[in-house]
Structures are given as C-alpha cells and as structure tokens.
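For this view, one protein chain was removed and the others were kept in their places.
Per-chain residue numbering starts at 1, and chain names A and B are given in the order in which the chains are listed.
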Amino acid sequence: MSNLDFKKFKPFSDLSHGDISKSYVSVGRIETVKQTSGPTLMVLMDSTQSFTFKAFIKPGERAFPECELGDVVEVEYRVSERQGSIEGEVRSMKKISQEHVADFEEYIEKKEEERFQAKDIELTIQSPVLEALKPRFLHVASIIRKAVAQRRPIILRHDADCDGYSSAICLERAILKFMDECTGGDVMSRYNLFRRAPSRAPFYEYEDAVKDVSMMLKDMVKNGAKEPLVIVTDNGSTNEDIFAYKQMKLYNCPIVVIDHHYPGEKDENGNVEVDYFIDGHINPYLEGFDSNVCSGMLGYELARFIYEDNNNSVMIPAMAGLLDHVDGLELKTYVELAQKEGYTTQFMEKLGDLIYLQSHYMRFGEAREFFDDIFGNNLVVQKEIVNLVYPEIEKLYTKTRKIGKQYASVEDFGPFYVVQFDGEKGTARGQYPAVGKSTNLIHAMFEEELNKPVITMTSGSTFLTIRVGDDIKGLSIPEFCTDILSKELSHTGAEGGGHEHAGSVKFVEYAREEVITAFINYLKKISKLN
Amino acid sequence: MSNLDFKKFKPFSDLSHGDISKSYVSVGRIETVKQTSGPTLMVLMDSTQSFTFKAFIKPGERAFPECELGDVVEVEYRVSERQGSIEGEVRSMKKISQEHVADFEEYIEKKEEERFQAKDIELTIQSPVLEALKPRFLHVASIIRKAVAQRRPIILRHDADCDGYSSAICLERAILKFMDECTGGDVMSRYNLFRRAPSRAPFYEYEDAVKDVSMMLKDMVKNGAKEPLVIVTDNGSTNEDIFAYKQMKLYNCPIVVIDHHYPGEKDENGNVEVDYFIDGHINPYLEGFDSNVCSGMLGYELARFIYEDNNNSVMIPAMAGLLDHVDGLELKTYVELAQKEGYTTQFMEKLGDLIYLQSHYMRFGEAREFFDDIFGNNLVVQKEIVNLVYPEIEKLYTKTRKIGKQYASVEDFGPFYVVQFDGEKGTARGQYPAVGKSTNLIHAMFEEELNKPVITMTSGSTFLTIRVGDDIKGLSIPEFCTDILSKELSHTGAEGGGHEHAGSVKFVEYAREEVITAFINYLKKISKLN
Partner (left out) sequence: MSNLDFKKFKPFSDLSHGDISKSYVSVGRIETVKQTSGPTLMVLMDSTQSFTFKAFIKPGERAFPECELGDVVEVEYRVSERQGSIEGEVRSMKKISQEHVADFEEYIEKKEEERFQAKDIELTIQSPVLEALKPRFLHVASIIRKAVAQRRPIILRHDADCDGYSSAICLERAILKFMDECTGGDVMSRYNLFRRAPSRAPFYEYEDAVKDVSMMLKDMVKNGAKEPLVIVTDNGSTNEDIFAYKQMKLYNCPIVVIDHHYPGEKDENGNVEVDYFIDGHINPYLEGFDSNVCSGMLGYELARFIYEDNNNSVMIPAMAGLLDHVDGLELKTYVELAQKEGYTTQFMEKLGDLIYLQSHYMRFGEAREFFDDIFGNNLVVQKEIVNLVYPEIEKLYTKTRKIGKQYASVEDFGPFYVVQFDGEKGTARGQYPAVGKSTNLIHAMFEEELNKPVITMTSGSTFLTIRVGDDIKGLSIPEFCTDILSKELSHTGAEGGGHEHAGSVKFVEYAREEVITAFINYLKKISKLN
C-alpha cells in the first residue's frame, strides 16, 4: 500500500481571494463541527493552518455525518467568499483510509512540530536557575503554542496575589499575541478561546475544576470546541492540586504548571507527585533550586518563548519578586533592569499592593483589559492609578495597624513575644485588607516596635493564621500540623500547613480553643529552644 | 358568512427548497415579531409548523404594524433562501376578518391537538400507582409537547437533591429531543428555549419567581419570545408554592407540577389548593397513594410520554428511589431493571451521593452538559467520576462523624437518647457536607451505636434541624410547630415544618434558646408516651 503524497494536495495556507470560484482537493483533520439551522460548518486543519468549510445537504441536517470530529478527511471543494473572508463549499468529503491516517498524523505532526516548536532564544537575564529550566520552558511553550494554533481553548488559572497576576498577565499577553497571528487578529477569538481565572484558594480547587469542566462541556456541545488546555501558575505543583487534575483528565485536558512552591521530593523516576497528572511542569525545585525565582519571573521568561514580541515590561518580574519577598541574583537583576526603564522600587511596591486591592474588588473576576492597563498597557493609567489609589490604601493600612495596636494582646514568652489578634473582631468582612494582609501588617508593626522577635496568631471562629519572626529557631508550622494537630487533635478535624514560618490552620468552630491552646503549648516548648 | 377553507392555503410543512422563487398564500398566527435595524422578522405558525417571514418597508421600520403578535393573518409571499434555510419574503399581509379567526383557531387547535397530543404508550413497569396517574401523564406531556412545538420557552425548576435532579434530567432530555425534532436540530434553540434551574429552597420561592419573570420579560422584549411554560418537579405541590405561582400567573405563564410530596387534602371539587393556580399536576397523593413513587420515577415515566426515544436509563428512577429512601413495588422493580443493565445498588447509591456533592459545588447553576454526562450520557465519565470522587466524599463523611462523636452531647431521656449538635460550630461554612447532610450522618452514627432510639437536634443561631428515630411514637414535628411554636412562641416569629420525623424550624437568633427549650420540653412529654 503506497503512502498518500500529502504534498500533492492544496495546502490551506496557499488559498487566497484569487482562488475564488476555483476547485481544489485537500486533506485535513476535522477540528470543529458546528451544525446551524442551515449548513454544517467545519473547520479543517492541514499541516499549514485551519480553514473553514461549509457543507449543505438540507437545512439543519448534518452533512457528511460519517466524518466526525478528529477524523482525517479528503475534501473536494470550491472556494467562495463570505463577508470578505474566503471559505470552502464542500463538494464531497470522505475519511481517508485507515492506513493513511497514520501517515497523515505523522506528516502533520512533523510539520506542526516545526511550526509550533518554541524557538531556543536567549533568556532576558543571566541566571543558573533559569538556564537549568530552559528545556522546560521550551517544552511548555511548545504545548501552549500548539494549543493556540489548533484553536484549543485555554483556561489560565492563577493565584490571586501579585506574583500570580504577574505571571498570568505575562502569559496572557503572549498567548493573545500568538493567537492574533494565527487568527488574523480576530477579536472574538480572544474572548472565545481564552479565559484567565484567579483562584480563591491557594491551589487549584476541585470546585474550580468542576466549574471549568462544566463551562468547557457547554462550549464543546454548543460551539463544537475542543477540550481546553489548562495552565496553572503560581499554584499547581503540590498534592492539593491532584484532585482537580484528575477531574480534568477524565476529559483528557492537557495541563501545564508554572510554579515556585515546594512540590515535594522527586521519586525514583525523577518525578514529583503531580507530574503523573500533568503534561509540562516548570518549577525551580525540579532542578534543585528554591522558591527565590518566583512565578512572575518564570511567567515573564516563558512568555518570550511563547511569543517573543509580547509587550511585557521587565518591571513585571521585578515587581512580582518584590511583593513575594524573594531574594537573590534574579530579583536584583530584574529590579535593576526595571529601574533603567524608570520604575523605582517604591513605585513597584505600591503598584503591587494596588493589584491586591483591585483583585479584592474584582472578586476573582477576570477584568482582563483593566489589569492589562494596570500592568502597563496604558502607562498613563498605570501611573495615575497609583497616585489616585495608594493614599487610600495607606489610610486603610493605618487604620488596621491602629486597631491591631489597640486590641491585640502581647505576651512575653521569654525569647519572643506572642501577639494574639481576633481576625473576625478586628477586620470588617468583605473589606480590604482581609485577614491575611491584616496579619502581615500587624506582625510587621510589632516586629518594628518590640525589642524581641514576634510570633503573630490571628484567629477566627474557624481559622488560625500564623506569622513567625525570622530569628526564631526550631519552629515549623508544618511540623505542628503533622505532629500535634493530626495526632493529638485528630478528633477536631483540624488541618493546616504552609511554610516553616507562615501558615494557617482550619478547624470547625467547636475546636477553636483546643487548637489555640495546643499552639500556645507548642510555643512554650519552642521558647525553651531559643 | 362562509367559512374560510384553510385547506386551500399552502401548509408550511409542504414548503421545501424546490419552492424557491415561487409565490404562495398561507394563513397563520404570528408567534414572534422581531424588529431588526433592517427588516421585520416574523415567525408564523399554521396547523402544521412554524415558518419564518421577512417583511421590509424601510430599514428599522416595523412592517405591517397593524399585524400584531397573536394575530391570525393571511400572507402572500415568495420563498427565498437564506444561509441554506428557506424563508418567506412577504408581499402582503393582512389580518383575516374577525369571524374567520375563530374558525382558524378551531381548525388549528384540532390539528395541534392531533400533533401535540402525547401517545398512549405502555408504562415501563407494572404499577397501580403509575397506572392511576396515566391520564395525568398524558395531559401534562401534551402541555409540554405543545409548548416545545410552539417555541414557547421552558423553565424547569427542581429540588436540588438527587430525586429532583433525576426527575429534571429525564424531562430535560425528552424535551430537548423533541425540540431537536421540531427545530431540525438547531443547537441555539436548545439554549435559548430551555433552562433548568435547581431551587435553593425546598419549594418554588417567590424570589425565584420574580427572577424568572425578570428574565422572561427581557427575553420577550429583546427577542420577541413568548411567556414561558414553567415546570416544577420534586417541589410544587404545596401551599408554599402558591405565592410564586400567582406571580407567574400575573403574566399568564402555563405551569405544570410533578411531585410526590403531600399536597394537602382535596376539596369538594376534587382539587388540592395549588390546583387552582396550575395547568397540570402529577402526584401520587392525588390518586390516593403516598410518596413512595418518587419524583425521579414520575419524571422518568413522563419523559417517555414527551418523547419516547429519550436515552434515559432505568438506572435513574432506581437511583432516585434509593437516595430518597422510598419503599415499595416500584423501587424494587426499577432497581431490578437497573441491575440487569449492570448497575449495582452500591454504585447507584454512590452516584446519588456524588450528585449532592456536585450540586453543592455548582451552587445551583445549571451545568447541563456535566450533569448529562454524570447521568449516563458519557458512561466512562459516569463510572470514573464515582471512582475518583467517592473516596473524597467518604473522607468528608468520616470527618463529620468524628466531629459529631466528639462534640455532640447525648442525653438519656428514658425511652430514647437526645443528641444535640451545634450545626454552625460543627460544620465549615460553604463546605460539603452542609448542615442537613451532616445531621443525617450524625443521626445515623448514633442510631447505630446506641441501644435505644435517637432524636438528633442540630441547631444554629437561626435554625433547628430535627431527625427522629423510626421507633419513637407520638412525636410529630408539624404538630410541634402548630401546637407549640405558633401558639406559645408566637412572639418569636419562629416557623417550621416537615415530615413527622424529619423537619426544621427557623427563627431569629433572639429566640434560639426559647425554641430549643420548648422542643426539649416537648420531648420530655413525648418520652412519657414511649
């Protein structure tokens, strides 16, 4: 059985207005099928690009029902014009024989590889961490480029803090730029094929996943869309994300993760736990580094592999690093580059704080164009909004500090002070700053005022949020959670985690006093180590 | 005055692509009018089907303004093609004389009756209850079929539990299948003309009704839609629903109800109270039976009268019955049939529990396609999602039981134990399982552990939820509400209801202790009867 010579068929990229009324034969894979009350609309993709076909049997009747989504077909058609665009009027369509499909797949995959493969460009800065991650950048960028080119919808999930937004906005811009190139600048595609969604929880929650699945299925049924590519950034590397990944994998969605949180230890295959559920993973820990190269930096560099000319300012990774309190060569270099572009550290810190505030007001909505402006699409707005809003933020912070000063209790534990604050009695529900940010502000205030290290405990009826001064030794919140909560207080159902010196515990209200007492006792033990 | 001979006019169902460029005269009723910035678009319906007409005078000017929605008109037109469909270009249009309208109405009604009338098919199982309800199935199915065929939008309201979903999904599938037949498979109609909406309350709340009215009016003004048919299932038979029905009837919406909750006693006309506000009613109590034939079973059978070939699996009524804890011949038969299709009781129980969880996560959104998959449209997903999610549900249940064990108080009342639990202190707000399900779990746990019957009281600042062991005699929650709450505690505004042995009371926080004390006193009285 001889191979089909795919080169003899008309490539879609060759079609132009000059071909109107001419007839051709091409081979392509069916990417979309949409039944209207009139004709059946199909989008086919060959090795070069996608092209729209109109097939008509009877109004509302599916034409060529034997040719289904994903099939590779040979199509005979006449080029016609519709609203200024060209499309193909199908004369006949048939699936190519089974043995030729594999040839086609191979041929097109090779072509696609060439086309979608991210180019091996230089990184913006010199960094051993980023250099080590380069193969991962290339791999993930290629997956994203392929999704865009194949009109696969993209869901971009990210942490709702400044680092998460920074990474996500960088990626969004590169993706939309490449999409414009693929679609000829079609505005609707930008909205139909891409959605960014900040997460309420600091991980990809199952609840988010079922909502994503639900929207995805509606899009598939209603518009003939493909399963989306899921991108998770500044979240996604930890075990907490696996439940959501399993849900998306029930529907075969490709998933990639860009994160700098600790992903656990590698197993004998060199994989961390989430690696068994995802298709690409960028995280400095995977190459033996730590979290000091933050997600905003990773997103900024990855964006360049997706689409180099993407309008992202180097201010973004600098700001992300400053707000995430990371340290190291990369932060220093990005900040210096940003300063050369006229961004002072102070301005970036204010802008980062303002992103928290706006994220809070937007209640996890996308607000794509507004964040685009804040991140520098509109430089006048970027500058003026800091002048406008920052004084208001300062007032809110001052008020929070004043309340903390007035109502928090401070107890001397010997080597350190313990500050206790009621996060429900001391913040206004729904207002900015919420509990986490308020805790940071109060903790910082007492650290500055007092002559010994500080541990701050903000509790509510169902949570305890903890911040621990840098100089305190021997204290580990994860250790408290595993050794004490899970063992001695397992009857309370309390659960918690975080970093060594910053974390939180959740419990039912019944258990509040028990958990607080247990932590105080733990602190007494720790006080002897310091 | 001679009758018009409607048979001499061209029936819409005879029109085809062969008629393009030919001219005809037909008579029809105006079903939709939509003014565009160009022509006026009208949909007319004759005795056979609907057909779209385009009338043009001047851009944006209403053509034939004397012919209004609902009028019967004689139309002269030329058949033309548009995007593969055919439509009529109006040459002239005039209202037929008043005396002929009645003839037309009679003629078309007779034809419509023949067309919309549900066929008298066999029930799936042998059941005296279902047999007695058959005329009601036929009546309600015909109302629904007529609404679909006339392009009347449909709002399907249902209880958000497994039984409610089961009934609603069965009806949804049959309605959409028949709609496809009527529209030639137009996907947009499925979304524009049908909406399923789970209810937060266990009845059709006035708040839901005003939102439905508000959406309906927008659809009528914006798109020229008709008043919708409202279908209520697994709710709708009781007095609590009347306020909402009155609201919908202000706008003349037809309403049908499929329910198995006790609808009150029949009056001298053989009607229960809601019957004066609705157009069709299926409920076993209306034929002298009880609630053991649940809504999922009724919906499953009704769906077959709406559209016999509807893809519903007999697993659905079986699962609905299992999760609603009904008993009897029908449950037994459906479960046996489901087992023959390979569904074990255990699998169905897990799947039913998973529906509660997903309903919780979807926050009363429709999630049409996802629930369709879970209910068996995608058998792989149906199976795998149980494997994926059920272990997580089990963990949540175990945690809830552990907390109940630890914090609930158990008091010996002699013939039974009374368990008290704080539903706010013992559950995490917004998390699954919420208070009702948690109460069930804790009640069942203590029933299993203790050697006497159990009464469980879960209270919060504004509610008391009660579960009573089967063996306890003389206790009736409705009686407590009428005899004690309404009389002795009327100053508290507390209100409640439910079944004999399961129900709840709502109150303002001020009254919490009074209500709990009153119920404890009531239990002391009951303890002497046991």
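Please note the rule applied: a contact is a pair of C-beta atoms (placed from the backbone, for glycine too) under 8 Å apart; a residue touches a chain by one contact, two chains touch by 3 or more.
Everything numeric here is computed off the predicted structure, so don't read it as measured data.
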item	value
Contact with the hidden chain (one of A:K340, A:R429 or A:K487)	A:R429
Of B:V213, B:I258, B:L286 or B:V335, the residue in touch with the unshown chain	B:V213
Among B:D14, B:E61 or B:D412, the residue in touch with the chain that has been omitted	B:E61
Chain B residues that touch the omitted chain in the full complex	34-39, 54, 56, 58-62, 206-207, 210-211, 213-214, 217-218, 220-222, 243, 246-247, 250-251, 461-462, 490-493, 506, 508-510
Interface with the unshown chain - residue positions in chain A	17, 82-86, 183-188, 191, 358, 361-362, 365, 367-370, 373, 380-381, 384-385, 388, 392, 399, 402-403, 405-407, 422, 424-429
